[in-house]
Each structure stands twice: as structure tokens, then as C-alpha cells.
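In what follows, a structure is listed as C-alpha cells, so that the remarks can point back to it.
Left out: one protein chain. Kept in place: all the others.
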């Protein structure tokens, strides 16, 4: 506690944007189904799709002092990712902090706690994925840390990892794997396009994926 | 496990559509307040209103093999209804499966688990009522059953039962009772129209329903 | 149980409207961070912002008889606030009751239980903050009370207290403190405006609030 | 609602007792992993193991009138099984009702709601599996039904079905299948005894169940 | 925040002890079914039964500074009652604080948050009713208040109110009503004794409470 790591490495911006375009479900599949944050992390408004580099915050329950500290560490394209050190739903973040973060090019917030001023945040176009919407105010009395490894909503995240977030939730991609995951995600998207056309034409997945033999072998009975 | 019932009976399409027009709250009341699925079943987007015949799926946690099997059993006007054999929030269903289901005339999905690609599903106009939005991928290794009786979100459902779903949630009507329930639902709607007008004009429910004598008798005190 | 308090005092309408304009987060802060209802209280549609005088209802689980009784006590500008006597998610309230309440000038409903007909309520513009959306019908067999002190979603509320509700949730202000809280809320809003401009211009909260010395003194280390 | 089915069929007492001796986990496996009630159903004290015929109760939230009605339907060896018509944690049942039920030979209570007087119930040796321990009192104003089909904690149960309950939770066996399930359960127990001895001696499940070839074929890599 | 009320009034010790002997369920009934804390408040070990005067604590999430302050206010026979200002499960209290509280005659702790060292507390015989058992440490940086009105687990509690706690949970009795509630509780206990004997002898509640006529009138059908 009480540490701010100032120089973090980030992934290639083009890779980050590619992952954002692929979206959470595809990226999750492309990296062998890992990296998802828990499904209680919901967007405050529908339609937002972002990707960026994680600036991580480990903060005590009900204390948002470290958010101010973290904002100084933001670079354009970053995403704030906050995990409280114990379960908390307080509103660590509102429109003033969003104004400050946006001024530094921040693309959004992922917080396993609460957020407030969601009407303002929606109008500002500052997307947030959170555990709760709650106006409960926080104090500035106890240190946490910035850019240290955290576990947020069940996922291990390091500073500089790529965060992808959309209506399906939030996924983290390890920085070192980002390029490889993007390649697989794009391959997957290409492959899905063909399948989508065949399915739309009425072909069955049972046939496209040749499932019938294994279903029969496994013992499925039609009655 | 491992059974697919192929020929199920369905209710009269006109009855089904009538129940859909009446909506969940009215249908629930018309059948003496039974048949509701638990309130954690929420629509992925507001405004959808559907009714259709249940094609039921009992699937293992984290395994969507049976969804592919069930899609072959769909007829136009059907609704997929999936209950996992133990609590699960994985994303059993996404845009490819929705494409396939829509190609067969499926009206929507009711799933006591997770769904993903909700942005795509929203754009496709394929409504889903689910326990969670979660991108977690599933496997295709273990059998379940299709068109067997299930308990989904606390409600007992048989294949061919009528599912009604809207912003209020999901309700099931036993196939054999569908016509009778529709008649009661329509009678209820007609009766409500008069009440609505009187209430809008400022009359009190206390007077319209003649509640004052029984309230007094039961001991209500005005101070 | 079984008591209806008929003559309650209300706060000054101008103060009430001022509190509504300030919104939940600001009002909560202005009264030293008290009065919030639990974050499970969510609006049935986004964008509603209301303030009004609480007409409180203590009702048994699954019994909405007292809602009818409470509606007679409504004056223009009031808000119904219902706490069940034990946890319940039934749909105590729907479009007919909303029609009746609106006819008497009611501005909305805050209910630590369920609500139904949410599509109709949305179209009518009758806002509700609730624990659940659930069509489950209720009976009219057991007495409760109206305009007695209640605990609703964790907040102690007395009849005539000011309820403020928006996308951030719900906050209660004691009637006697309403004017003083409004003054503080407006002062806070004025002060925030300057900060917002400075933050938008790229200044850091660390500097605006002069946090660096205390962070250093508390032991924060930059590495 | 409002129906009491008086003459229900029960399974053979010897079969019932055999299922009780086998216990929940074994019975659940013996009937192909169906029939479990949700894991929130916990015993009020450890060590109880019972089996009996279900006398089912469908009761409104917060109203235990039907429990009194159901007690008259009890025969020696029965188990009361109560499902509220909507989620509820009130204390429907306490020491007086337990005294009455025990006087009629009732073996215990399974309730997807609350129970109270648990200290007394423990001393009386009257076991209960419940969703909650909660002293909240209930009323006697609204009808429910007795010995109708219910869904209790996610499991469909009919009057006369066999209920098995122990420290692992609660399982229901359809009356018509009880004898066949018992036979399978006993076969399973016999088979497990050999395995237990081999495992205790240090043999691995990998070898006893010959898992290594399929693990290798599926792609497991040792590094 | 930041206030310690030093001189609080307490109920008559004999009344307090009488309420403790009556127990939670009886006291709750005797005061017309009010005053229960939510059922998530569970004892850390079975069998404890206490009653005492509430010394209330309003504390920030994750900060137990005020517990130290409150202990100075304890008199023999008191019970500490802590409500966090927002939801929290941290371990505010452990064996050292229990040692200190016991040294001042404290009878136990009721906390809508977490507790730790439960093995030690059990051995010391210091009973706790809590929302969670969790070792998470807390800080001492932010003020709260002592002996102010709080809402704890859904119940409004004032300093000096009587707390009754046993295996059924926790109930609060307003100080001013304590003697009257005790009288009713004792009357209830006396009345129950007769009923218990009749029920144990096999008489039915249906007959003892003369329920059959009203059941028939309400429409109950035996089939």
C-alpha cells in the first residue's frame, strides 16, 4: 500500500484499438476464454465500446484519494481500473473526476464498486462499468496504490494490460499477449462471417459443425 | 438426460398471440397468479413483447451443445427456454445462435443463465430474458435434453407451453389452459378499462372497490 | 399497524423543488452524507428526476391494501414511499394505481419491493424506484399503516420528509432540515462549477485540492 | 389456490427409509443427478438425516394459515414441504407448530422461506431445512393450497413424493420411481465401498477409473 | 458525524433481563411484530442468548476507530451495536476489542458488517451477531459517531434501546416501551404453554384456534 508506479508499459495503440473493435466476447474467445470480469460489472449506459491501457487503482473501502493520484498517471487512451481492498459499493467517482480524467484523454472507468452522477457521465459520454450506481460519498484519508497488480471483479489485472469493455461486460488482455490475441480475434471474426451467412440461410449448426455423429456416439436419443 | 422429444403439441397460434398482446401481468392475474418466472429474469433491451411455444432445453452448466440440438426442433413462433441443471451464468447464446434461431422463425430466448453479444442481439431485434449478461464461452461435451419438462427460474415448464414475456418479466401458461386463460385475460382487460377511466378522473380505489367498510371492520384507525 | 396519520406537515414547495434540481448526489453531500437509500433501489426508466413529500406506507408482504389507503392521503407534489414489513419483491403497484396517484398529483413511487406494468408506467411518465420489477400480484387482506415512520431500503423516513430521486438513486432529507440542506447544496453546486472548469482545463485535483503535502506526509511513494 | 387434496399416495415405507439411509448425494446420483433443491436450503442444526413423504404446502408470502391446514393431513413418516408463492423469508413455523406436527408423526420440515424458535426445534429434535432463520411473524388471512404440485427451491415436487434430507441438503424422488432409485442407490453404495478401500490404500482415481488414455487423447499436457 | 453522546438512559435491568429470557421471537410478537433486524444477522456460535442496552456506533466502511471510542461509553450490561455508513463486510472487531469490552461488562456485539477471531470469541464466550465473518483489517482514520440514532440491518435503533439476541436473530425494543413489551411477552408465554400441551396431545391448531369456519367461508375446498 502507498505505492505509485509511474512508468508503465502499454500495448501498441493499433492493437488496442483492434481489440476494442473485436469486442469482449470475441477477445475472450480468442484468448482461450480467460480474462473476463464477473458479470456484475455492468455499463451505466448501453452502446459504449472501448479499449485502452489499464491504470490500476487499489483503494480502501470508501476512500477515493487514490483516484486523484491515478489521474495524474493517465495518458491518452488509458482506462482507470479500480478494485477496492474489500467489497464496497460507495460512489468513488462522479462528474468532476470524469471531467478531470477526460481532460487527460481517459477513455473510461472500470470499477468493482459504485459510481455516481451517472446522468452527467452519460451526457459527457464517459463510459463506466461498475458493480453499483450509488451516490454514497467517500473520504480522502487512507492510502492505496496505483499501477500495482490487482484483482478486479475476479480478474487479475496489471497496469498496462489492455481492457476491452462493451455491452457484454469487461475483459482484460495481458499486455504481452495483446498482439497475438488480436490476430486470433480477427481470424475468428472472419470465420464467423461465413458461418453467420450459412446459419441465416437456414443451415443448422448440427450440420455446419458436423455434430450429429458425436451426439449419436455420446448417446443422444430422439423420441 | 440425453433425450430429444421431437413432436410436441403447441397451442392455437391465435391464442398465443392474444396472450402476447395481453402481456405478462394480465396473463399472470388471469390464471390466478401462477406461472411467473423469478424477477431476476430481465430483458436485454426494453420494449420487447413476445409470446410463443416453449421449446425447452435442459443443459449442463457451461455447455451449450443442446442449444444446437434444440434449434432443429424449432418451428415458426417458438421460443427457446433454457434451464441449466445447476446454477450458471455462462453465455450459452450469442449472435450466431440467434441468427440460426431467427432463420427458423424463433421469437426469442428465455434463459436462466447468461447471454452474450447483446448489442448484436438488440440490433437484430432478437429479444432475450436472462439471469445475466456474460460473455463466458461454453463447451459442447455433455448431453442434456430437449423438450422435456424443466424448472426454469422457479417455474415448471413443459414443451409446448405458452411463454409470454415483456418488460415485466416472463410468465408460462400451460398449453391446455391457454385458451381459457386468454378469455379471462381479455375479460380482465375490459374491466380494467372502466376502472382506469374512473381512477384517472380522480375517483379513489377505496370507493370504486368499496374498501372502506372492510377496512373499518378490520380495525384501520384514522388519526 | 392499522393506523393512518391524516395531517402531515410538508416542507416548503420551493425548497422541495430546489432539492430536486440539485439532485441526489449533491443533496446527500450537502447533508453530510446521510439519507441515501440502498443501491438496489433502481429507476424503472432512465432520466427521471423528482422531489416531493413522502407519504409513507408500511405494508405486509404481498398485500397492497394500504396503497389504496395512502392514495387518499396524497396531495399534489407528494411521493409514495413503501416499505414492506419483511423482504418482498411482489408487484404492489401497476398502471391502475399509477393512474389514480397521478390524478392526485403524485410525482412518483419509491418502493423497497416490486412494481409491474413498467412499460405503461414509462409511457405515462410515472417514475418508480424499486427493488425489483415483478408482476406477482398482491392481496388486500391485512392492514398496514400510512404516514408512520418507516425504514425503507436502509433509510429512516418520516411522513413529510423530502424525497429526492434521480438516476443515482434515492435520498431522504428530514423535513426540518430541508431549507438548510438546500442552502448547502446550492453552495456546493456553485463551488463545483469553478472546480469543473479548472479540471476540464487539465489542472489536477492533486493541485486544486492541495493534496500533495498530505499524501507525502502519509507516506505515499512514487516509484 | 384454496384446495386441499386429502388422499395422497405414498411410497413403500421400507423404500423411504432405505432412501434416507442412502442419503442425499447417493440418491441424487442414483436418479441421474436430478431432484436437488437449491443449495440455499440449509439445516438448522447439523447431523439430521431424514426421509419421508411430502405433504406439500403452497402459501402466500407472510401467511402460515395453510400450515395449520396441512398438519391435519399428516401421517406418521411425512415431511412438510412449503413453497411460498413469491420469495419470502418470514418465519412461518416455530416450536408450537413443530409440537403439533411431531404429535402426528411428522419427521421434519423443508421450507423455502424462514423458520424461528430454532433453539427449541433443535432441542426437540425436529429438523428443518430452510432458506433463512427469521423470527418475523406471519398472519392467517389468505388461502393457499395443500398437497398440490409445487416448485420448492427450484425442484418440482408432488404430494407423496419422497423427500430425502441431510447435511448435504434436500433431494426429491418421484413416488413412482422410489423403488427403482433405491435399488440403484444401494448398488452405487456397494460399488463405492470397493473404490473407497482402494483409494484409501493410495491408488489413484486416474488409474482406478482408467482416465489416463482419455485425458491424453483430449490433449492434457504435463509440463 | 464526529459526535459522542455520553449520557444515555437505559431501561430497568430487570426488564432487560426479562426480555432476554423471553427471547427474540416472543419479544418480536409481543411488540406487534416490529423491531427485527434482517435475517442476514447470524450468531457466530449457537446457543447464545443475551439482552442489554444498545451503545450505538455509526462507523465509516473499513474504519473501526469509533469502536474504541464506544468502549469507553460502555456500562455493565450494555451491547455494542454497529452500523457502517455504507455496506461493508470488513472485520471491525476481534479478540482484543472483545477483551476490552468484556472488561467493562459488555454482553455482546451486534454488527451489520464483519467480525474476526471468531474461534477466540467463542472460547471467551463473547457472542456476536454479524453479517459476515471476515478477517479483513480496518483503519483508524475517519470519524463516526457514538450513541446517535442508527439504522442497523434495517431496524432503527437509538442508544439505550433494549437489544435482544438469540439463535433466531436480533430484535430491538424501544427503551420507553420495554416494560410494556415485557408484560405482553410474559402473557404470551403463559398463553403458549397451554397451547403447547394441547398440541402435544394431538389436538389440531385448526380446532384450538377455531379456524375451520373462517377457512370454509374464505373458500377453502377439500377434495
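Just a few scattered comments:
Chains here go by letter, A, B, C, D and E, matching the order in which they are written, and residues are numbered from 1 within each.
Just so we're on the same page, contacts are C-beta pairs under 8 Å (C-beta built on N, C-alpha and C of every residue); 3 or more make two chains touch, one makes a residue touch a chain.
Computed from a predicted structure; not experimentally measured.
The chain we do not see here touches A, B, D, E in the full complex.
Set against the missing chain, the residues A:151, A:187, A:201 or A:223 yield one that touches it, A:151. Here one chain is not drawn; of E:103, E:200 or E:216, the residue touching it is E:103.
Of the candidate positions B:72, B:90 or B:112, contact with the unshown chain belongs to B:90. Residue A:38 is the one among A:21, A:38, A:103 or A:208 that touches the chain missing from this view. Residue positions on chain E in contact with the hidden chain: 2-6, 45, 65, 68-69, 71-72, 89, 91, 94-97, 99-100, 102-104, 114, 116-119, 122, 132-137, 140, 143, in rising order. Take chain B: the residues that touch the chain left off the picture are 60-63, 85-90, 134, 136, 139, 141-142. Seen from chain A, the chain kept out of the figure touches residues 1, 32-34, 36, 38, 85-87, 149, 151, 154-156.
Everything that follows uses one rule, which is that only the chains that are shown with their structure count from here on.
Shared contact partners of chain A and chain E, listed by label, are C. At the interface between chain B and chain D, over half of the residue numbers appear on both sides, which makes the contact a same-residue one. Interface repeat of A-B: among C-D, A-E or B-C, over half of the contact pairs recur, by residue number, only in B-C. One inter-chain figure worth recording: chain D and chain E are separated by 31 Å, centre to centre, where each centre is the mean of the chain's CA atoms. Put simply, the C-alpha centre of chain A and that of chain D have 42 angstrom between them. Shared contact sites, meaning residues of chain C that touch two or more other chains, fall at 33, 36, 85-87, 89, 134, 136. Across the assembly, chains come into contact as A-B, A-C, A-E, B-C, B-D, C-D, C-E, D-E.
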